[in-house]
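Only one protein chain is missing from this complex, and each of the others stays in its spot.
Moving on, here comes chain A:
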Amino acid sequence: MDQAFFLLFAAASVITALTVVLARNPVHSALALMACFLQISAIFVLLEAPLLAVIQIFVYVGAIMVLFLFVIMMIDVREAVLQRFLPGGNLPALVLLVVLGFEMLALVLWSDRFSVTEPVAMRTGGEIRQLSTTLFADYLLPFETASVILLAALVGAIMLARKEPR
């Protein structure tokens, strides 16, 4: 049952990811990316991380993709629709990608570290409580740093995108 759902979501996410890369129109890419993020959040649910699934939908589908769509609407994308890929320099990048993919697949399939089929210990309830306790106790400093980074990005984006004062 789990395996059937995993294969369904994985196939859908790979197909939508290919659509992101292959679509001519950036609007189609953005919508396919949204569908891909929904599949990935379903995979997070399969991994028993429901909080991460909800955060994925809120942040990626709700915030980031809406930001992308707003920027696409602000920018004239019609002239960029015509040409899809880099005209020259395709071959080294393609070779690099194929080598990278085969290397990672070979490492994953030949190693016996990844052949775990069952989780080491089954978790009990109160998972989100434990997660937030760990996040706010042991990882408090990185959490605050992330919030400062978000604030800096907010101010920086406003400064970058506003018009120059005359």
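FYI, contacts are C-beta pairs under 8 Å (C-beta built on N, C-alpha and C of every residue); 3 or more make two chains touch, one makes a residue touch a chain; residues count from 1.
To be clear about the criterion, contacts and distances are computed from a predicted model.
Entry comment: the absent subunit's protein name, as recorded by UniProt, is "NADH-quinone oxidoreductase subunit K", drawn from "ABC-type spermidine/putrescine transport system, permease component II", "NADH-quinone oxidoreductase subunit K", "RagB/SusD family nutrient uptake outer membrane protein" or "Amino acid ABC transporter substrate-binding protein".
Seen from chain A, the chain kept out of the figure touches residues 2-3, 6, 10, 13-14, 17-18, 20-21, 23, 26, 29-30, 33, 36-37, 40, 43-44, 46-49, 51-52, 55-56, 59-60, 63-64, 67-68, 71-72, 74-77, 79-80, 83-86, 90, 93-94, 96-97, 100-101, 104-105, 108-109, 114-121, 123, 130-131, 134-135, 139, 142, 146, 149-150, 152-154, 156-161, 163.
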